[in-house]
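Before any comments, here is the structure.
Only one protein chain is missing; all other protein chains are in place.
So, chain A:
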């Protein structure tokens, strides 16, 4: 009906010969009504008065509605499919379920149907034999053709037609929509024919698509229905609305895209050339700014279709995914460690400092906790009393620098071992005015050793010389670098190294014996240390640490810190953990029960780590680095084998130290029982850090 152009004459098939004049003066609706009565044997008037409701509501009843007298229209008995097949007229029957009656198509109707199917006009008379109306003739008239004022009804859609079509559409299954529309377009002017066709469709003369039959009423929904509020929406619909991702907006056009852009947007000749030569993918913009005087001079945009297509293609092919923003709280990435406040006491502030007369290379704290020995550059060992750091004694052991010093681990003696030049010197500090009488007696006894003497030279690698009650010197073949006492206080191990190689020797003080048990490992030994309770020795070469069982004389383990150069080694008092400092800025914690790889690698320094030490009693360790800082950490070891060690960095000490960062701390020592840390370096300063606050 929408296609019904206002003003155009409505021509009925049956009166194709009717001319303009006739149509003008008659009501179209009346005309059609008359036609229907004429054509259709049965009246189009509804017998059923149920009104405008779906007939399926009566499905459960034996009647299908009420007639005009108010009586039930009893559902007629339908023929069985077999009867239908047997009926010779079955093919021309159409069932009107609303009125429960069967319509029999007349020959004329059948003719129309067959014409429709053949794609011809429905009216036989319209075909080819119309009289040619000479609407325009060669003869030029002076006056216009007589044309009376057109009535309004020609401009308004016919209500009658609308009612008719609506009625049809209502009862149609959805699949007929496509057919109906096409038919409507063609036969809009002949509603009667449409109704007939509808009836034909019902009769099964027009074949349904298979799919439509399958889904049936599923398709009969109102596509344009508006749902206003969300309450009516089902949950899935609501969810879909929530999850709907809108297409990304296209960027708005800029000045360059104007039809009359400012001059600065216009490309120069060279730019234009470059643009044209470039591959379409390489171009910065997909257009060239062009200037037009006026909008009407703007030609059609040549790539419009292509751009639209590409846009659609982009929208279609690019999967729109709601981007889940990864919300990670930075705090959560940090492992949960206890607060340093809970792990007190630990050293945090400088409590005292003292200046040594010459640069300090190594320090060691006496196990009784009163004297600190500092190995100095000028061949002296200086002794400082704690906590005032008063230099109580100094002793020139050698002409060369003392590179390492270590106190004998027995608390009642004041005996130390030091490395200087090619010698390991064991000195009795009591002879220099340290300690009590009792200390002096014990120290002398330790230094004197057993009365042997005959087999002194047997199996001796070093050359022993001694000064009564004062010192014992062991001359090695190479330059002594490192010395470590066994916890028993009788054995000590030394590392000697020069350009030709290195050797690890084990000395026995009481017997004045030296041995070199490790012929092979001497390649590049750096540091040596004894196990605090078992007969093990740890020898660190440049890149790995070997653990030997001295009793069985076998290699127990080889630890791989993955470092290039090991600088220091510290064994935990329990003996199961090892702290390895390296020159490549790493501090490795080994759990000997776990594996031969580090349990934890701590990278807390920017430069080489010189030394790292465990506290002998408290769960603390510290390391000092060339970057000028000392890091005090908590290292708790549990007796429970299943629980790994807890490592918490506590305090980075970098203030209050010397001005030259490199010289801030190169060596450190712990007090044996208190949380006190001593550091020293080549700047001659010795610092004592204690637990303040």
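As a convention for this text, a contact is a pair of C-beta atoms (placed from the backbone, for glycine too) under 8 Å apart; a residue touches a chain by one contact, two chains touch by 3 or more; residues count from 1.
Quick note on the criterion: contacts and distances are computed from a predicted model.
> Which of the following names does UniProt give to the chain that is not shown: "DNA replication complex GINS protein PSF1", "NLE domain-containing protein", "tRNA (34-2'-O)-methyltransferase regulator WDR6" or "VWFA domain-containing protein"?
Matching "DNA replication complex GINS protein PSF1", "NLE domain-containing protein", "tRNA (34-2'-O)-methyltransferase regulator WDR6" or "VWFA domain-containing protein" to the record, the invisible chain is "NLE domain-containing protein".
> For the chain that's not shown, point to the residue among A:340, A:369, A:573 or A:616 touching it.
Spelled out, the listed residue whose C-beta touches the missing chain is A:369.
> Determine which one of A:388, A:445 or A:597 touches the chain that has been left out.
A:388
> Contact with the hidden chain only, please: which chain A residues?
Touching the chain left out of view, chain A contributes residues 344-345, 349-353, 355, 368-370, 385, 387-388, 390, 392, 433-439, 441, 673-676, 688, 690-693.
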